[in-house]
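The complex appears here minus one protein chain, its other protein chains still in place.
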Amino acid sequence: MNKNDIQELIAKRAAQELKGRCVVNLGIGIPTLVAKFINDDNVFFHTENGLLGVSDVSEEDIDPNLVNAGKLPVGEAVGASYFNSADSFGMIRGAHVDVAILGVLQADQTGLIANWAVPGKNIMGVGGAMDLLVGAKKVIVTTTHTSKDGKSKILKECTYPITSTRSVDMIITELAVFEVMEGQLHCIELMPGVSMDEVREKTEADFISDVTVAGGNML
Amino acid sequence: MNKNDIQELIAKRAAQELKGRCVVNLGIGIPTLVAKFINDDNVFFHTENGLLGVSDVSEEDIDPNLVNAGKLPVGEAVGASYFNSADSFGMIRGAHVDVAILGVLQADQTGLIANWAVPGKNIMGVGGAMDLLVGAKKVIVTTTHTSKDGKSKILKECTYPITSTRSVDMIITELAVFEVMEGQLHCIELMPGVSMDEVREKTEADFISDVTVAGGNML
Amino acid sequence: MKVYSDAAEALQSVKSNQTIMVGGFGLVGAPLTLIDELTRKEIDGLTVISNNLGEKGKGLGILVNQKKIKKGIGSYFTSNRDVGDAYQKGELELELLPQGTLAESMRAGGAGLGGYYTKTGVGTDLAKGKEERVIDGITYVFEPAIKADVALIRAWKADTLGNLVYYKTAQNFNPLMATAADVVIAEVDEIVEAGELSPEEIVTPHLFVDGIIRAEKILTKDGVVSNEQK
Partner (left out) sequence: MKVYSDAAEALQSVKSNQTIMVGGFGLVGAPLTLIDELTRKEIDGLTVISNNLGEKGKGLGILVNQKKIKKGIGSYFTSNRDVGDAYQKGELELELLPQGTLAESMRAGGAGLGGYYTKTGVGTDLAKGKEERVIDGITYVFEPAIKADVALIRAWKADTLGNLVYYKTAQNFNPLMATAADVVIAEVDEIVEAGELSPEEIVTPHLFVDGIIRAEKILTKDGVVSNEQK
């Protein structure tokens, strides 16, 4: 699979988690792609720079003053509303956002994540990451399973500074889907064509194999 | 003078304090009358239940959902805006209201006031009084000089619970105008026909006679 | 978000001993239809957070007389003498807060904050027992955030998604309460299609709202009347 296919595979799987009426905040990168796979009027996208009701925008309708948190142009859905940054983060911290889908630099086997700083480099940006972690009712991580140099991004323990003491609920990669239950990582699903051996090999973290849904060729 | 004349005399004098562009919050009672004596587009009235730009309303234009903090019907001035109670009190506490004109039960010779509770009776209502005291840049008290039973309302020390540890800036009665300077009460003006002797007689508080403007028949 | 056909259905989940926020400044912006239903419902032990506890025999004042309210949290109870009487008899607990503190504590609750420091009330009887803190030379008191199980609010228009706009000074505490309760039911004059309210005019985005009903009681110059357009 090329990079694009991998990202779309992950985003598509994450989209399946959005069922029933829900308000969803999408992070930068793979999370942004999730919207492409949602065709449900009951899923509402929130962006922390001040809009509930994010939709796609066509090239000719781009408005430079209508962007998402990644500063990419977006559209305005029917029933959308705008608000200032304090009100927007009030929604997030106050648990009025149902799901946040985020990218990570690292995740660990207790569900803690690191996605805002790299030691040795300057700590230069956190944006809304910490607010989303403490506030969203459910947090789903979408990430490639390994970094560019092939190292596992799902570790025994994060080596980068953590984003929150709150564990995420789910991690979706191009290889598998993990759930965090009682502080432990459970692999609940393999992606099509992926074996548990491959997941074990490419994952530093300890996890419990709990595959009840056969997405691939073995349990 | 009858009660009405007394109230109008006090309100009219208070109105003279509102010069230049300013945002003014008027309390219940005599303060509400102050608006009658203002004919200046640069004076904007704020009411803490959520409106900047209070104006008079004629009987036929009364809207039951458009009221001031005293729950009396008001009108909407040109350039008015509405907001929720948290934003409204943010304006007050945040020192964005220039002048508050308030009634009192008691004031003392250091400028402290009591206007929200009477000991022995239930403490049942404070409303926005404490917020206005800590927040408004200038606080003017308008009050009859004595209570119904003839006792001075300007005391050596308040016997009722104080509204704030912040002193007011000015006290206007039907007998005189006082300013609070460096924690002391200064009588700066006598109302027409009022003698300093009468003021001294009807005032329990110690004050400094500092009458530079002859409103009446003596200095 | 559900559009309920009547107040009884909307308040089905409201139970005894819950904490309920009720919008309005006096009767202005109060959810009169929902309050009316509370007076008919067999519940008690309520903690009611509202600027006032209605007027004598009106609005929340009826609940006071029905002894359904265990505790009232508000800023101005003076306008209903029955509240003072019930308090004197020990039938009603009261917590009095400065109006700005009441509003701000709701906002804090809705915004996921634990509490905040305000200048208001410092050195007065209402700050007795409250923690003081000096920040940059100014003394503040700590006020905890307030939340509720249910908020009953009044808006002007809702769209079918649950977005709300308010009417003039009938706004007051309503948008704040909408953020600070587990279940938020709004009573409105009119329900319009999604897309009919401009994105810039919406004050309460739909993510805060769980249910809406059309108001059956309306405040007019001549007092509270039934909504004849119904």
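A, B and C label the chains in the order they appear, each numbered from 1.
Quick note on the criterion: a residue touches a chain if its C-beta (ideal position, glycine included) is under 8 Å from a C-beta of that chain, and two chains touch if they have at least 3 such contacts.
Since we're looking at a predicted model, the values are computed, not measured.
Novice: According to the contact rule at the top, which chains on display are touched by the left-out chain?
Specialist: Computed over the complete complex, the missing chain touches A, B, C.
Novice: Which residue among B:L102, B:V134, B:L155 or B:A205 touches the omitted chain?
Specialist: Considering all chains, including the one not shown, the answer is B:V134.
Novice: Go through chain A and note every residue touching the omitted chain.
Specialist: Interface residues of chain A facing the absent chain: 47-51, 62-67, 71, 76, 82-86, 88-90, 92-93, 117, 121-131, 134-135, 161-165.
Novice: Can you name the residues of chain C that touch the chain not displayed here?
Specialist: Touching the missing chain: residues 104, 108, 111-119, 133, 135-136, 138, 140, 144-145, 165-166, 168, 199-201.
Novice: Determine and list the chain B residues touching the chain excluded from the picture.
Specialist: With respect to the unshown chain, the touching residues of chain B are 21, 23, 44, 46, 52-53, 76, 78-83, 86, 89-97, 134-135.
Everything below uses one rule, namely that only the chains that are shown with their structure count from here on.
Novice: Among all the other chains, which ones are in touch with both chain A and chain C?
Specialist: none
Novice: Based on mean C-alpha positions, which chain is nearest the centroid of every protein C-alpha shown?
Specialist: C
Novice: Chain A to chain C: how many Å between their CA centres?
Specialist: Chain A and chain C have C-alpha centres separated by 36 Å.
Novice: Using CA atom averages as chain centres, what separation in Å is found between chain A and chain B?
Specialist: Here the centre of chain B sits 56 Å away from the centre of chain A.
Novice: Please list all residues of chain A that touch 2 or more other chains.
Specialist: Touching at least two other chains: none.
Novice: Provide the list of chain C residues touching at least two other chains, using ranges where the numbers run on.
Specialist: Only 107 qualify.
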